[in-house]
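The structure under discussion is supplied below as structure tokens; questions concerning it will follow.
With one protein chain removed, the remaining protein chains of the complex are shown where they sit.
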Amino acid sequence: MAIRIFITGGTFDKEYNELNGELYFKDTHMSDLLEMGRSKLNIEIRTLMMIDSLEMTEEDRELIAHQCNQCEEDMIVITHGTDTMSDTARMLAKSVKNKTVVLTGAMIPIKFGSSDGLFNLGGALAFVQTLPPGVYVAMNGRYFNSDNVRKNKETGMFQELNQKV
Amino acid sequence: MAIRIFITGGTFDKEYNELNGELYFKDTHMSDLLEMGRSKLNIEIRTLMMIDSLEMTEEDRELIAHQCNQCEEDMIVITHGTDTMSDTARMLAKSVKNKTVVLTGAMIPIKFGSSDGLFNLGGALAFVQTLPPGVYVAMNGRYFNSDNVRKNKETGMFQELNQKV
Amino acid sequence: MAIRIFITGGTFDKEYNELNGELYFKDTHMSDLLEMGRSKLNIEIRTLMMIDSLEMTEEDRELIAHQCNQCEEDMIVITHGTDTMSDTARMLAKSVKNKTVVLTGAMIPIKFGSSDGLFNLGGALAFVQTLPPGVYVAMNGRYFNSDNVRKNKETGMFQELNQKV
Partner (left out) sequence: MAIRIFITGGTFDKEYNELNGELYFKDTHMSDLLEMGRSKLNIEIRTLMMIDSLEMTEEDRELIAHQCNQCEEDMIVITHGTDTMSDTARMLAKSVKNKTVVLTGAMIPIKFGSSDGLFNLGGALAFVQTLPPGVYVAMNGRYFNSDNVRKNKETGMFQELNQKV
């Protein structure tokens, strides 16, 4: 019973460049997080890209879908920038069948002191083991079906499409 | 759809007393963790006790069972010391019915830099929303049925009863 | 025997805005750091500005000099962005006399996990108590006279003017 983790970038893996004061991508911190969580899950990690989700193209999303369909595992966690996470989820729902796919990310880079990344990862790995096949977003302790989720840009929180506030 | 969290102590909530260099309990850090995780779940927290699980008596376990049965919520997460977490899970399985109860904890206090607590909490809150009624232990990214789990004292990891190493 | 701390901004006090993913200034973290260091020094903190040191104008530097001259204390620590810290030190050396002024800062924001800010602050507060009147830069565990210091933009380290590498 193996789980595949695909890395695509997003706030989750951003780092601080101390020479120019900008945020950038180097390597994913996924292995460190799994070690911190003392995970004993059977996990394969693959980095597909390292980009801001605002820069993600349709081609990028097709690559992600292709990788989801091609990999052996039926349980897939994808780390993803939060800005277009819902868009990618909806696109994947059209082309990935019979697998449980959970997208997650972070509002604060995991290299920073107060990140939500470890909490979200713990949740995503639990949801992917227990939810029926389908594509989901796991953020803020909750899970959302890919056809009923959006990021509220004012609060930074994820919610159902018809939810107010 | 509300979740109840019961606090019982354990490594999870241990703090360092800088006057005498010993570990002790003050208050639970649950609210801080939920805030760090940017949880939007509807959660009620209640501290039942603050003890090492090696000191937990049958009376303490009966109190926990009673609280599980009495509370309104059908989804219950219990933070618990790891040493006797499996024992408490088995006892609760006998007396708590028709609710999903997930016990979790930490190998390293959450006040210390490299704790697994936030990861475990994220997982426990996800499992409690998705697993059928029953009593479970959620540690190391995995969940275990209460009748098939033990802590391996040599590795510190949780595993099935018949699992080797 | 009191010490004055002037806050001017810089990497030291940068925070991560989780809504737009940019770094910004909110409040100084100086009090938190002094508390973490269990400082028992008699310290007065005043925030003069909250800016990147690349944006610091001559007018800003005159304000800092004025405040140094006007304040009661003879021992002054100034937190400052690293990019123009040496420039400000040289300017202050011309106009502030008979006081010990130590500029310090951080390569990584103190809100991030691996910041050098607490180390630098500990050093700056020690140097200001022990160095003779003059203006100094305290970074990388060392102190530099204001007339013999520059930031090496390739390494991010401070060094004497004639030092190679």
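For clarity, chains are labelled A, B and C in written order, and residue numbers in each chain start from 1.
Assume contacts are C-beta pairs under 8 Å (C-beta built on N, C-alpha and C of every residue); 3 or more make two chains touch, one makes a residue touch a chain.
Bear in mind that the values here come from a model prediction, so they are computed numbers and not experimental data.
A.B. asks: Shown chains touched by the missing chain?
C.D. replies: Counted over the whole complex, the chain not pictured touches B, C.
A.B. asks: Which residue among B:7, B:77 or B:107 touches the omitted chain?
C.D. replies: Candidates B:7, B:77 or B:107; residue touching the omitted chain: B:107.
A.B. asks: At which residues does chain B meet the chain that is not included here?
C.D. replies: Chain B touches the missing chain through residues 11, 14, 16, 18-19, 21, 23, 52, 107-109, 111-114, 153-154, 156.
A.B. asks: Spell out the interface residues on chain C facing the chain that's missing from view.
C.D. replies: Residues of chain C in touch with the missing chain: 33-34, 36-41, 107, 114-116, 118-127, 129-131, 138-143, 156-159.
Keep this in mind: only the chains that are shown with their structure count from here on.
A.B. asks: Classify the chain contact graph as line, ring, star, complete or other.
C.D. replies: Per interface graph, the chains form a line.
A.B. asks: What's the call on chain A versus chain C, same or different interface residues, using the half cut on shared numbers?
C.D. replies: Mostly the same residues.
A.B. asks: Based on Cα centres, what is the most central chain?
C.D. replies: A
A.B. asks: Mind checking the centre-to-centre distance between chain A and chain B? Centres are C-alpha means, answer in whole Å.
C.D. replies: Going by mean C-alpha positions, chain A sits 26 Å from chain B.
A.B. asks: I'd like the Å distance between the centres of chain B and chain C, where a centre is the mean of that chain's Cα atoms.
C.D. replies: 45
A.B. asks: How many angstrom between the C-alpha centroids of chain C and chain A?
C.D. replies: 39
A.B. asks: Name the residues of chain A that each touch 2 or more other chains.
C.D. replies: 107, 114, 156
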